[in-house]
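Accompanying notes for the structure given below.
Removed: one protein chain of the complex. Kept in place: all other protein chains.
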Amino acid sequence: MKKQKALCRFSISMAQELVDQLDAMRKAKGYANRSQAVADMVRDQLVEYHEHVGAYEMAGTVTLVYDHHKRNIQALLTDIQHDHGDLIIAAMHVHLDHHNCMEVLALRGRAADLKDVADRLIAAKGVKHGKLTVTTTGKDFAK
Amino acid sequence: MKKQKALCRFSISMAQELVDQLDAMRKAKGYANRSQAVADMVRDQLVEYHEHVGAYEMAGTVTLVYDHHKRNIQALLTDIQHDHGDLIIAAMHVHLDHHNCMEVLALRGRAADLKDVADRLIAAKGVKHGKLTVTTTGKDFAK
Amino acid sequence: MKKQKALCRFSISMAQELVDQLDAMRKAKGYANRSQAVADMVRDQLVEYHEHVGAYEMAGTVTLVYDHHKRNIQALLTDIQHDHGDLIIAAMHVHLDHHNCMEVLALRGRAADLKDVADRLIAAKGVKHGKLTVTTTGKDFAK
Partner (left out) sequence: MKKQKALCRFSISMAQELVDQLDAMRKAKGYANRSQAVADMVRDQLVEYHEHVGAYEMAGTVTLVYDHHKRNIQALLTDIQHDHGDLIIAAMHVHLDHHNCMEVLALRGRAADLKDVADRLIAAKGVKHGKLTVTTTGKDFAK
């Protein structure tokens, strides 16, 4: 038998004109109701807060765009990934055109560690552009 | 007699463990209750949304750090401000040390126009660092 | 025979103390030399600039964390993806724990269109957290 997540229902007071604007925005963004829109804001602020606090385990991605014809670029990126094997879970490789590819690495670890490995990958000779994105591991972050 | 703002009371459902984390974060940030914390998230997302949509009138600040001993820097910044007099409401000048000062301009206008004048001010020869901050005019944004 | 990319060599003047700080930062970030560090800053600012201008074709990722036990979540995400099939190139699915998974979609299109599909995916019932990351397609963005 599957355990049900406990739902908590509480009420919020806001000025009517603010609620009207919330409703317009959440519809434009495709939220079915206010609870879902507000819960997403709460989770978003929690991710940002946990990222700053630093001690939490986070998930994330590093997105890298590079020309795979560049000598040694793939070997170099593989080396850096192996130095941080405990942080990197998986990778996806997308061909953007004959030269350019986008590689997306899925990571998991403390925010500070994710930032370190992202810095090294983005700085690697041959990487045209890179970005780190930090999100939640989903644990204790119910929906 | 002062007109009362209409308050809207509605209820939200969220998983208990998410509410627990919301409570921990809002206390750490100094919010007296959930309504205030959630209303601030709503307003924050509205500002970001309005900034992207572009047609709304926004308020904002441009923060500039420069060495006021630099030849002509103040005349140059004044010239740019006068070219956009309709956008700039006020300015504050702070002495950081013998050389460096921080100048903060208060702006009001469409987000795209605020970005244009900020770009020109930040690019001005002599400005060490600058940033644009966009916020609400407070209109229709009750609290 | 492979065509060589034309390299452009130009000189930059900066205060000595700024160059010293640049060197300290680029070493901490793992850049082999100043050219590479500066070229990365240029590309980073170009991505941000192109994202705002809006007309450029960009690449990007949407990172979604959700509980795959949630009823219909995968069917829902697949539906949204099919509505925007021209924008979505590939997807990677990572198991974070028994419940939670991170799905990363690789996208390509105008920045405004990427934002639209990201908004819909992030708003989908069951998605705990989501983020859009915009980068370059690498075209005309040599390294």
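As written, the chain order gives the labels A, B and C, with residue 1 at the start of each chain.
Following the convention adopted for this analysis, a residue touches a chain if its C-beta (ideal position, glycine included) is under 8 Å from a C-beta of that chain, and two chains touch if they have at least 3 such contacts.
Not measured: the values here are computed from a predicted model.
By the touch rule given at the top, the unshown chain touches B, C in the complete complex.
Listed here are the subunit B residues that touch the chain not shown: 2, 26, 29-32, 36-37, 40, 43-44, 47, 59-61, 63, 65-67, 69-70, 89-92, 94, 96-97, 99-102, 104, 106, 108, 119-120, 122-131, 133, 135-139, 141-143.
Where subunit C meets the chain that is not shown, the touching residues are 5-19, 21-22, 25, 28, 34-35, 38-39, 41-43, 45-46, 49, 140-143.
Please note the rule applied: only the chains that are shown with their structure count from here on.
In terms of inter-chain touching, the protein chains here are arranged end to end in an open line. Centre-to-centre separation of subunit A and subunit C, using mean CA positions: 11 Å. One inter-chain figure worth recording: subunit A and subunit B are separated by 26 Å, centre to centre, where each centre is the mean of the chain's CA atoms.
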